[in-house]
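As you look at this complex, bear in mind that one protein chain is not there, while each of the others sits in place.
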Amino acid sequence: MYSARKYWILFMVLSLALSLAQAVAAQEKFPGKPVRMVITHAAGGSVDLPGRAMALYMQKYLKVPVMCENMLGGGGRKAMEYVFGDAKADGYTIVASAFPSRLIGEMVYESKYKMKEFIHLGSWVGGDYRTIFVAKNSPFKDFNQVMEESKKRKINVGGGGGLGSTSQLQIVYLKEVVKLNLNFVPFDSDAEVAAAVLGKHLDIGTGPLSGAIRVYKSGDTRILAVHSPKRIKEIPEIPTMKELGFDGVVIPYGVGAWAPPKTPKDRAKILSDAIMTASKDPEFIKWAEKSSTMLDPMGPEEFYKVTLEDYRNIEKVLPLLMKEK
Amino acid sequence: MQQDGARSLFEYPAESIFRGYWIPPPNVEPPMFPKKFKDPVFIFNGSLLIVFIWMNHLADRFSERAQKFPKFVLGIGILALTFWMVAYLIFPGLLKFIEAQAEKEEDSAGNRSRYYGAWLCIAGSILMGYLFGFIFVVPTAFLSYGLIPGEKKRWISLIALMLVMTACFYVGFYRILHIPVLKGVVLDID
Partner (left out) sequence: MVPLGIIYQGIAGTFTLENLLLLLLGLVVGVVVGILPGVGPAAGMVLVLPFSVSLQASSALILMSGVYFASSYGGSVAAILVNTPGESASAATLLDGYPMTQRGRGAEALGISATAGCLGAVFGLLVLAFTAPLLASLALRFGPAENCLLALFALSVISAIVKRNPMKGLISACIGLVLATVGSDQVSNSIRFTFGLEPLEDGIPFIQTMIGLFAISQVLTLSEQNQTISRVELAGSGFLTGFKTTFKHPFTLLRSFIIGIWIGALPAAGRSTASFMAYAEEIRVARDKSQFGKGNPVGVIASEMGNNACAMGDLIPTLSLGIPGSVGAAVFLGIMIIFGVIPGHRVFIDQGKTIYGLFTAFFIESLLILGLGLTYAKYFAKIAMVRNDFIVPIILIFSLLGSYTIQNSFFDLLITAVFGALGYFMNKHGYSPVPLVLALVLGPMLEKNFQRALIMSEGSYRIFFHSGISLVLVALTVFSLGYPYLSPLLKRREKHSR
């Protein structure tokens, strides 16, 4: 019908005009439209939840929504490579992920992204060091007993996460630096490792502090040691690997955000400030406490320094990691 | 020259030599040889056998631990397929015995051209989505499917539905869920 067609044309012209107007408006003030936070791992996981929590609080200070998008693949590689090379560097796309795992991934896989070249916006989760734990009624009362036993037979050690993860780094450290005589049994997730340890199918298990603390507090496991520089506040009775005589096996773990290398500096600063302010937000801190997430916020400069330091440390063990490939 | 149907059986070879290709006499049954090879199940099983053998060869390059399972499974598959091929080509009776319990599936008459049309629709929708952004899958699917010859179409309601769905998708996915639907290789409106 003739008149109906006129209305369709009018409708289409209007919507086109509206979207153009919005695009123009977005240029004027940053941020003028939603910011996209790409998350390297699956929804609900240990990388995703801190990412989403930060996104929620960030948007309070940015005054625009921060939309999270899970981009899975290659153990984080896909998302990192995308944000590094393919995404528009206009400040509207950032990536949140764990470190130093992405750094390890870059070096082991010789990937297309370079952590050194990303703009470091800041980190909020930190200090989630790796631990060694056993079942509650395991014959091993402390780590030295494990070392003793390993002289007689191979110790079955479980770990989650694949090549290029902090889990693998820990296993390499245990094998090569601590010289533990072990069989590495890889699992798909830290949860499965915990189940296998509790079921006494493994001698010892490895996992991040946040996970281990939970199962420890409920009384089902005992933590034997932590790969951290100092004793952990929540579990002051657990020794560090250093105290047990094993130096140089500190394995940090944190969650932070980066922006593509060519992002304009002024926009990057706005994003960094939002992250830093959000991490000091009392409600955010309350969330972290409730969820046993360890906070150790770092600003962009400090974060970048840590990355450079991690480069040096991992380069030292890189040949050992590559051996596993 | 007489019409095809009225040619005597002797003229075909001569005609064929003249033309340079074989003209099959109309009442002669096509030889068993090609017919067997045209059966889709045969083609499928045969190609699968070749693929499996090739993958088995590729698996040799994996590390020892990684090889075990794939080679085991491929081995079973290759054995089964070879057994089937032998039965199909040489001992048809054996095949009938194995598949005796299989019921004859009712072969409902299908329209091959609609089938190809459906493929064009699927491929076209994916292509349009890839080039211009996912939202274009909606109009392409409706329009290209509608273009397939068939019964009388209700174009007005079809197009109305298409526009409504496109609008819903745009609002639902882009505005509410913030999933990029206008992003493709050629077009990129964010």
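Lettered A and B in written order, each chain numbered from 1.
Definition applied: contacts are C-beta pairs under 8 Å (C-beta built on N, C-alpha and C of every residue); 3 or more make two chains touch, one makes a residue touch a chain.
The structure displayed is predicted, hence computed values, not measured ones.
From the set A:V64, A:A196, A:I285 or A:I314, the residue in touch with the chain omitted from the display is A:A196, counting the whole complex. Among A:P31, A:G45, A:P208 or A:G254, only A:G45 touches the chain that is left out of the view. The residue from B:I50, B:I90 or B:L161 that touches the chain not shown here is B:L161.
Contacts to the hidden chain, counted on chain A, fall at residues 42-45, 48-49, 52-53, 56, 68-69, 71-74, 78, 154, 156, 162-163, 183-188, 191-192, 194-196, 198-199, 201-202, 211, 214-215, 217-220, 287, 290-292, 324-325. Taking the complete complex into account, residues 40-41, 44-45, 48, 52, 55, 58-59, 62-63, 65-66, 69-70, 73-74, 76-77, 80-81, 83-84, 98-99, 101-103, 105, 108-112, 114-115, 117-119, 121-123, 125-126, 129-130, 134, 137-138, 141-142, 145-146, 148, 150-151, 153-154, 157-158, 161, 165, 169, 173, 177, 179-180 of chain B touch the chain not shown.
The working rule: only the chains that are shown with their structure count from here on.
Separating the centre of chain A from that of chain B, both taken as means of CA atoms, is a distance of 44 Å.
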